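Quick one: this structure, given as structure tokens, is what I'll be asking you about.
The complex appears here without one of its protein chains, the remainder shown in place.
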Amino acid sequence: MKNENLYNYILGIADNSLILGQRMGELCGHGPSLETDIACTNISLDLFGQVRSYFQYASKIAGDNRSEDDIAMLRKEREYKNVLLVEQPNTDFAYTMARQFLFDVYHLAFLSELQKSTDLTLSAIANKCIKEVSYHERFSSDWVKRLGDGTEESKAKMQDAINYLWTYTDELFHQTEADKIMVSEGAGVDVTKLKEAYYKNVGDLLEVATLEIPESKYFQKGGKEGIHTEHLGYLLSDLQYMQRTYPNMEW
Amino acid sequence: MKQYLYIMSNKKNWPLWEIFVRSKNGLEHRHFGSLHAADAEMALENARDVYTRRNEGVSIWVVESKNITASNPENNGEMFEPAHDKVYRHPTFYDLPDEVKHM
Partner (left out) sequence: MSEEQIRSLENQFEARIARDEKIEPKDWMPEKYRKTHIRQMSQHAHSEVVGMLPEGNWITRAPSLRRKVALLAKVQDEAGHGLYLYSACETLGISRDELYDQLHSGKAKYSSIFNYPTVTWADMGAIGWLVDGAAIINQVPLCNTSYGPYARAMIRVCKEESFHQRQGYEIMIKLANGTPEQKELAQDALNRWWWPSLMMLGPTDAESIHTEQSMKWKLKRKSNDDLRQQFIDQTVPQAELIGLTIPDPDLKWNEEKGCYDFGEINWDEFWQVVKGHGPCNKERMKARVGAWEEGEWVRDAAMAHAEKKQERKQKQAV
């Protein structure tokens, strides 16, 4: 492949949206109210829309006749580069919203930097996505506040979710090899620089939500290198089921 | 006239909101429907996702349904009928010579 770094870089971004979109899609029809159900599906739809833009671009870069669907659905488990955070299951609505929030704050900061990319396709995609993600961030922050500063039960559940997911936040700011090269070329985002503002913003909101900021300094990583939690395999078997069972067909 | 009263349970359910959407600048907000939400912010968010998924709006108003006072159709006679015969409020009431084409 001529531009393998760019290809890997795109996958690193797109896989987060793909896996999170898939998680949100699982909830369709099972939300706590019809209104919330519709809203969560909207987030899922936004994310899949983003995925398609990224993978269509990746498919062009790869230049080996693989379609967006081949890239999305026909890789092996170790070849998915999403962060561990987004693959965590929908344990309950607090986990779902906490996961969304912890990702959205990062995602928003990331996209606003990606808009400045020297790669015009990436900056155009970022430019489109950022409006969607701004709304996601507003939506998930509101829910973190509601559940944090709601009833005792909801507070306990939201605190539990934040504590559990906290361990996956640090990975967001790890630089991969593809990252480093892309940053040096001016096309990529230096995620290490987003870290401080991230924890500040997240901390501020948790405070408003009357939640405690977890103190744990032990973090998990590996997703960006394709070493995932056990949850991803099951998600992929759903995602890939049709393509694996009926190979080489058009749908 | 019989009113349909309802005994509300003790459970506090999300109240009902009426949703008004301006489809584009230059047009008025129009009643689109209703939905449930815990508060005004949520009502706005829900309205965005429920009623403007297909690009239907540029501005949304939400009003909690209980805050709307409606006229009673029983009084429609005294409310609206007196306006029926006030034809002098309409331009067609006035005679103009044929030579004046537009006024």
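Going by the order they are written in, the chains are A and B; count residues from 1 in each one.
What we mean here is this: contacts are C-beta pairs under 8 Å (C-beta built on N, C-alpha and C of every residue); 3 or more make two chains touch, one makes a residue touch a chain.
Predicted, not measured: the structure shown is a model, and the values here were computed from it.
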Report summary line: Per the whole complex, from A:Thr167, A:Asn201, A:Thr229 or A:Gln243 the residue touching the absent chain is A:Gln243
Query - Sole residue of A:Leu6, A:Leu20 or A:Val51 that reaches the chain not shown, by the stated touch rule - result: A:Val51
Query raised in the report: For the chain left off this view, which of A:Glu26, A:Glu77, A:Glu113 or A:Asp190 is in contact with it?
Result: A:Glu26
**Report entry** Missing-chain contacts mapped onto subunit B
**Finding:** 1, 4, 6, 8-9, 11-14, 16, 33-36, 38-39, 42, 50, 53-54, 70, 72-74
Report summary line: Residues on subunit A facing the left-out chain by the touch rule are 22, 25-26, 28-38, 41-42, 44-45, 48-49, 51-52, 55, 68-69, 72-73, 92-93, 145-147, 149-151, 153-154, 157, 235, 238-239, 241-243, 246, 249-251
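In the analysis below, only the chains that are shown with their structure count from here on.
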Report summary line: Chain centres from averaged Cα atoms put subunit A and subunit B apart, in whole Å, by 41
Query - Contacting residues of subunit B [partner subunit A, same complex] - result: 14, 35-38, 41-42, 45-46, 48-50, 53
Report summary line: The answer for subunit A against subunit B in the complex is residues 33-36, 38-39, 42, 135, 138-139, 142, 146
